[in-house]
Each structure stands twice: as structure tokens, then as C-alpha cells.
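Yeah, one chain of the complex is gone here, protein chain that is, but the others are all in their spots.
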Amino acid sequence: MGFRIGFLSCLLWLSSPVTAGEVEVLHWWTSGGESKSVEVLKQLMEEQGHTWKDFSVAGGGGESAMTVLKSRVFSGNPPVAAQIKGPSIQEWAEEGVLTNLDTVAARGQWDTLLPTVIKQAMKHEGHYVGVPVNVHRVNWMWVNPKVFEKAGAKIPTTWDEFTVAAEQIKKAGYIPVAHGGKPWQEATIFESIVLGIGGADFYRKAFVDLDRKALTSDTMNRAFAILKTIKQYTDKDAPGRDWNLATSMVINGKAAMQFMGDWAKAEFANAGKVPGEDYVCVPVPETSGAFIYNVDSFVMFQQTRKEVQAAQNDLAKIIMEPRFQEVFSLNKGSIPARLNMDMAAFDRYGVASMNDFLAGSKENTLVPSLAHGMSASASVRGAVCDVVTNFYNSDMQAGEASKRLAMEVMAAQ
Amino acid sequence: MSKSEPLKIDAVIDLPDNNPKDTANHPATQARTEVAKRGRRGTLELWLPKLVVAPSFLLSLVFVYGFILWTGYLSFTKSRLLPKYDWAGFIQYQKLWASERWWVACQNLLLFGGLFILICLALGVLIAVLLDQRIRIEGTLRTIYLYPMALSFIVTGTAWKWMLTPGLGLEKLMHEWGWTGFTFDWLVNPDMAIYTIVIAGVWQSTGFVVALFLAGLRGIDDAIIKAARVDGAGTWRIYTRIIIPSLRPVFFSTFMILGHIAVKSFDLVMALTGGGPGYSTDLPATFMYTYAFTRGQIGLGSASAMVMLGGVLGIVLPYLYSELRGKNHG
């Protein structure tokens, strides 16, 4: 990718290329809480004397933003930084377009500040190319305790208990599970089930190593069967629903529970709900102690100008600073990516999440989220989502689904 | 600003040219003879028209056909995140062939495209004919039919989604109005969801078809109709035997426009169903986008684009050929 922009200045009559010290940052954090966090980042950058040029593209969990990014890099005009995560970092690094951040990392002692799994994700061939922002936990279940109370049900910790509780809730006239029928949401539930009944090692074998045996195993069949069971307890309007609308069903007491990552907390907070009272957040049945993580991060694209390079280093440094890490996670419902942070400002679920993360790090029960693009390439993720959503929305048998899962995953590699 | 002036001229000069047999004085032949008369200045005159269309020709050559070739080449590579140029043979086409999702997308295009074009045409012709009956509120109605085209589907998709979601929209409304037996759950039913895309697509595009046909109806020479009437033909007969057949060029333009909308339908699907439930409403355009951009499989995406293009050309080219060659279409 050795080519640079050809400067045909006569054609630049209406152009506005990046000027000195300007950082153009591509991201898809456009919601209220998120844009507040970005605003903080912007301020911190401006304090360093740089100009922040916001470049946000909302839609589809960053899908639109990725399209834009691809075109920009391919046109030889990449943004200064972009929100990219998981294995995509490695893919972009292999294209040779990312900035090496080793100097900033050494100065900031990232090696000691970052947990091992995150460190691995941020490095390409031993060099830092990414900066982590936060850690989300995916395998949470959001519960409206009042609905459970009214139905006389107990918050489930196993899938058998789940069926019992769901029946009771249904009889009481509530929707047991609030669900948004989009492929990624179905995959989110599915990966939590797989982690629960298969354990962390099985999860890694299936979704990180993409082992054919694991993908077609009985455990996988059982996971599919449970997913179908859950579907029985959702309402018929679910297809196409946004996840936050499903969350508001739990908030309003229309539904009893929702399987969703910790970003749902921001919704409860926005609605003025009190953790532990108005809502309860527990691990998805059978996954307590295990932790599916989803790490947001930034990468920097190689730039020719000295001022912009300096700005990139400053940006990386600021992102790793406690001040930003804290503000950002408080707004997003996640926990900071760096270790040894003061957790005083976080609520009980934030603290619990941090503790589980640290414990999981020791016991090796941390696993990367497949549904959120942390465990495998975008194409594999897409293939799994396809199969899961197709299974969920048709009368396919579980055995057939796991066979197809293995086939599609192999084809996507 | 007197817009009626050129209009009147047109109405008058329409007559001779509408006659398809009028090929005797072909302008190209004339141009050549005249050029011969005029010598040097004529040479420039001969080249000038070509020079004028040359930029369009070149732009189209590079930015349409060149890019098609480029995409065609990529479909024979293993390009993933960004384009790569190492030849890999037909592997992407094999993958495409084996992909169930692709076949769903193709079936959907046939179903959606067919219904969309058919309903738009039928409804468009019907409304146009009715509007042409000296309607008092024609202006208002015309604007009502046309306005959907002005709205971006990014949001009208949301409005449609609401109306079609059983617990929120029409179904709820009917229940509240007392018709409790009313169900309308196509949007959330994998087998029916594609039809909701037809409904919204028809809503957006029919107005334009109405305008095209209304214009076509207004442009028909009254003398022919009067003559038919004198011969004792009824209204129905006049429409089916004289008016509709004479609108053939309008059908041509409409087909081109609707076909292009159907093939490119992307926003419509994305906003309304996002391809779901599952991937039951995926279309080739959304398939191509998903693979090439979201999933980092540019090779496979390119292959799907080529197959899609091939299919479309297979249908369009013969029609285009017969329309441009068969009649004195211009």
C-alpha cells in the first residue's frame, strides 16, 4: 500500500484536507452517553493544542463506519484514528496501514497496566497497534424483579430453572424474555448459552479455534435447542426490534428479563432506575464466574505529517489515562480496560464486573465475544450469525443447525 | 415565465414525428450530404457532436465499464479486507453457488422485482387513467402520489416499520378501533416479510409511474381518439386497443426506471427489515454490501455483484435492443 495522495491542486478547489495538528477520528459513538464521552476526549485533545475533527457514522454497530473506513483507506486518505476492535485490528495491521504505538506504550507502561487478553488483542507481531478503551461483559441477564415477584418466580441460575420461571411469568401475563430480533442479538444470546453449558474451554474450541468437532458436538446441539426454548418466551413483535427497545420493555415492566451486554445499563440509568431495586443484573444462567468480553479500542492510521503523528501519540496517551477510561465506562456501562483503577465511582454491577474480570483472568474463564467480533474474523462472525438467526427464525432442527454451522464457518475462513 | 408557450408548440409538432414509418429523411444521411457541400467548416461540424458526447462516453467507459471489469477481476481473487490481485480462479463463484443465503437473495429479487414492477405499473396506469378524467383535485392528488419520492428512506423506513409492526402499528390501531380479529404480521413472518418490502417500495415509486403515464396520456393525439369514437368504439375499447398500446415508449421508460430501482433496492431493505427476520429479506444488493464491506470478503462480494449484473443484463439487454432497434424509437 505504498501510494500516497496525488496532489492535483487544480482540482482541490472545494477540498478540505486534514490540516496541521488536526485529528480526524472515525467512530460510531453517536448516542447521548457515548457522544458525551467523545466530547471528553475532544476536550482533552484540545487541551494538548490539537484540533479535533469529529467523523461519526452511525448505523448497524459500526457497519456503515467500516464501509467508510475501507473506502477512505483504499482512497489513500485514511482518517487519523478509527474505532476498530478484536481480530479486525490484526487484519488491518496486516495491510500495513496502522501506526506503531510502541513508544507511547513503553512510556505509559501499558505492559503492566493492561490485562493479558487485552494486551494480546492490541498487539500485532509483538508491536502495539491498538489502544483499548473499555471492557464490556456480554453474558448479563437484565431482570425486572417486580415482574418476577408478581409472577411468583425465582430468578433463574440454570436453564431448567429458566423454563420454570418463564412459564410462571407467561401465566402471569407478562412477556418472559424481551428480545430484539436481529442476527447479532440472537448470536449474543447463543454465545452465552454455549459458554454456560459448554464451559470456557469448549467455547474457545468452538468459537476461537473454530474446531469442527466442537461445532458439530452434542453440546452445540443442546445450545441450539435452548435457544429455541427461549424463543417460545418472546413476543411476536420481536423481529427487527432494536435492542434498547427490548430493554425498555424490561424497564417498563412489560417483560421480565433480557439477555444483553452491560451497555444495557446505560438505558436503565437514563430511565432513572436504581440498580438492585428497580432492576437486577445477574450472569446469564450457568455462566456465573465466566466472562464474555467485548473490548472497544482505537487504532491509528499511518500519517506522513509530523504534527499529525504527534497528535496520534497524544491521542493514544489520553485514551489510556484514568480520567478518560473512567468517564467513558461510566457512560457506557462498561469497566475500564486498564488495571488498578479506583472503582469508587462505579455502581455495584460495575464493581462486580471488574471482580469477575480479574478472577476470570486468573482462572482462565475469560472468553472473547463472537457476536461482537472479538473472537474471529468478520466473515466467520457473519457466518455464525447467519446460521444462528436462520435457525432461530425457521423450524430447522438443532442437529441440522450445528452441521450447517460447521460448514458455513469452514467456508468463511 | 410562460411555460405554456413551448408546450403548445410541442403539442402541434408531435403529430408528424409520432408516425413510426417516417424514416425517409434520416438526419444522419442528411448531415452527410450537407457536410459534403460545406467543406472545411463542415468537417468541424461533423466532429463537434462527437466531441460533445465524448466526455460522457469516456466517463461511462471508465467509471461504469472499467469498474465492472475491475470488480470482475476481483471476483477471481481471494480479496478479503482490501482488494488483492492474485488470481485464484473460480473459488468465489463456487462459494457463492454453495451459499444458501445467496439463493434466498436471488429468489427474493425475482419475487420482489417482479411484484414491485408489476404492481407499480398496474397501480400507476390505473391512477393515471383515473386522474385523467377531468378530476377537480388533480393537482393535490398528484402531489400526494409524488411526495414519497422526495423523502429519504432512512426515516420513512422507520415510519413503515412502525405501521407494519403488529403490536405498534396498523394491527394495534384496528384493535383499538374495535376490529379485534385483524391480524397483520407480515413484517415479523419470515415467509411474508418480503411482501412488506414490496408494499413500501410500491408506495415510494408509484407516484413517478403515475406522472409518467399521466404525461403519456396527455400526449396522445386527440384526433385518433375522436376518429375511434366516431367509429363507435367504447371507452374500454379505446383504452385497451388504442391508448394503452400507444403508450409503449412510456412502458419502456418506466420499466427502465423501475427495474433500476428494484435492482438497487438497498435503503429500503436496510431500513425496513435489515434483511430479516433471519436473512429472509436479503436481496443481492444487500448481500453484496454485507460481504464486501461488513464481512471483509470482497472477493465473494464481487462475485455476487458480477452474477447479479449478468442476470440483470440478461433481462434488460434484449428488451433494450428490441426497443431501440425494432421501432423507430428515435
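Note that the chains are named A and B in the order they appear, and that numbering of residues resets to 1 at the start of each chain.
To be clear about the criterion, a contact is a pair of C-beta atoms (placed from the backbone, for glycine too) under 8 Å apart; a residue touches a chain by one contact, two chains touch by 3 or more.
Please note the rule applied: contacts and distances are computed from a predicted model.
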Name of the absent chain as recorded in UniProt (options "SoxAX cytochrome complex subunit A", "Transketolase", "Carbohydrate ABC transporter permease" or "Response regulator receiver domain-containing protein"): "Carbohydrate ABC transporter permease"
Those residues of chain A which, in the complete complex, touch the missing chain: 5-9, 11-17, 24, 30-34, 53-61, 64, 67-68, 70-72, 74-77, 79, 242-245, 248, 263, 266-267, 270-271
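In the analysis below, only the chains that are shown with their structure count from here on.
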Gap in Å, rounded to a whole number, between the CA centres of chain B and chain A: 40
Residues of chain A that touch chain B when the two form their complex: 1, 60, 63, 66-67, 70, 73-74, 88, 91-92, 95, 181-183, 235-240, 377-379, 381-382, 386, 389-390, 392-394, 411-412
In the complex with chain A, residue positions of chain B that touch it: 80-83, 95, 98-101, 161, 165-168, 185, 187-188, 190, 193, 273-274, 276-280, 289-291, 293-297
